[in-house]
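Of the protein chains in this complex, one is absent; all others appear in place.
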Amino acid sequence: MSVTLKAQIEIKIRFNEVDSLRIVWHGHYVKYLEEAREAFGQKYEMGYLDMEKNGYASPIVKVDIDYKQQLQYGDSVIVETEYVDSAAAKLIFNYTLYRKKDRVVVARAKTIQVFLDIKTMELSLNHPPFGIAWKKKWGFI
Amino acid sequence: MSVTLKAQIEIKIRFNEVDSLRIVWHGHYVKYLEEAREAFGQKYEMGYLDMEKNGYASPIVKVDIDYKQQLQYGDSVIVETEYVDSAAAKLIFNYTLYRKKDRVVVARAKTIQVFLDIKTMELSLNHPPFGIAWKKKWGFI
Amino acid sequence: MSVTLKAQIEIKIRFNEVDSLRIVWHGHYVKYLEEAREAFGQKYEMGYLDMEKNGYASPIVKVDIDYKQQLQYGDSVIVETEYVDSAAAKLIFNYTLYRKKDRVVVARAKTIQVFLDIKTMELSLNHPPFGIAWKKKWGFI
Partner (left out) sequence: MSVTLKAQIEIKIRFNEVDSLRIVWHGHYVKYLEEAREAFGQKYEMGYLDMEKNGYASPIVKVDIDYKQQLQYGDSVIVETEYVDSAAAKLIFNYTLYRKKDRVVVARAKTIQVFLDIKTMELSLNHPPFGIAWKKKWGFI
């Protein structure tokens, strides 16, 4: 049996996010991913504040983005975030970004985070206790 | 015989680029890559304005960043950009980001761009003429 | 008889717009003003593209922002933009920013723009013809 955790958000493109070609500058997508990830975190109790409460931060160690189509001012983008279970002490997400008006995929992305103990500022080599409890709760172990 | 084209720039971390953990927010690296790529372009005549003069834009279709270490306020980062020759109608760069003070590698990255005809807004399926001339000039063909 | 031209937009605060105190960084308000101004421009045909079509750009020469209350992640802000008629060759806007949930005023702002001829890159000392036509249309002269 496989479990799938997903969250969706809608982001309205801002006027100042388009460049001189009138398309969204590629760097802004990193913000969209962060917002989508945080929305996932709020839905499933694995957000920025949940981690902090448990004594951890979760810095990004990898961002991969493949751009398929362009976004323009006036567009809204739907970001679907999916949790990717991993045996390693990592937090992995896949993202699909759709243009709202025609549901065309504009980008796909992946991020990987690690766990950092806020007090010692040391990297967790294993899933921290709250992470294991979280996996149990959502049926991954 | 293999040709290698590289360019280096130094970027001073800005106060407002660090987040609440006092490290540079991962999204800012996309700006560093863009600035490094443009410095490469100015050195080797393949910059934003060179392309535009030839009737092309060169949108990003892929950004991959692997974060190894963190940057803090007060740090400077050296970005080394290397051109990766490709038979496809693409512009590929590899980047190595070093912390200036200790030459530690803080990140590695890769970007891929395609060629877009500004007039028709159509994708080039082959290297545009100015791209072929450029490859000849620098010894890739 | 006095004419009043106003436009309103709603902006949802983004996760990455809050700083380490969990409040919106003050610099982001400049983006909110720009987006509000552009929404005004689209409503009343005085936007970025309208100006460009008439051969003008309209660079900002003054931004004043008074911050009254703070915005947090989860908040939405309503920006009300009001056109301020002026005899000088300037485009002046007043802004009131409300927090959506309680209608509390979080900031007031003012911007002044001038008219720049795109071809000559020279400043207009008088209202450009399209600006005068616009004023007539909306009852200011």
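A, B and C are the chain letters, set down in written order, and residue numbers restart from 1 in every chain.
In this section, contacts are C-beta pairs under 8 Å (C-beta built on N, C-alpha and C of every residue); 3 or more make two chains touch, one makes a residue touch a chain.
These figures come from a predicted structure and were not determined experimentally.
Visitor: What are the shown chains in contact with the chain that isn't displayed?
Guide: Answer for the hidden chain's contacts among shown chains: A, B, C.
Visitor: Out of A:Asn16, A:Asn54 or A:Asn94, which residue would touch the omitted chain in the full complex?
Guide: Only one listed residue reaches the unshown chain, and that is A:Asn16.
Visitor: Quick one: say which of B:Arg14, B:Lys53 or B:Lys137 touches the chain that got left out.
Guide: Answer from the full complex: B:Arg14 touches the omitted chain.
Visitor: Touching the left-out chain: which of C:Ile23, C:Ile78 or C:Val105?
Guide: C:Ile23
Visitor: Of the residues listed, C:Ile60, C:Ile78 or C:Ile92, which one is in contact with the missing chain?
Guide: That would be C:Ile60, which touches the missing chain.
Visitor: Could you pull out which residues of chain B are in touch with the chain that's been left out?
Guide: 11-12, 14-16, 31, 34-35, 38, 48
Visitor: What chain A residues would touch the chain not displayed?
Guide: The list for chain A reads 16, 19-20, 25, 27.
Visitor: Residue-wise, where is chain C in contact with the chain that is not depicted?
Guide: Output for chain C: 21, 23, 26-27, 30-31, 34, 57, 59-68, 70.
In this section, only the chains that are shown with their structure count from here on.
Visitor: Which is it for copies chain A and chain B: same residues on both faces, with over half shared, or different residues?
Guide: Homomeric contact, same residues on both sides for the most part.
Visitor: Tell me the angle, as a multiple of 5 degrees, of the rotation that maps chain A onto chain C over the C-alpha atoms.
Guide: Here the rotation carrying chain A onto chain C measures out at 180 degrees.
Visitor: Would you kindly tell me how far, in whole Å, the mean C-alpha position of chain C lies from that of chain B?
Guide: Spacing between the chain centres: roughly 34 Å.
Visitor: Specify, in ascending order, the residues of chain A that touch 2 or more different other chains.
Guide: Where chain A meets two or more other chains at a single residue, that happens at 31, 34.
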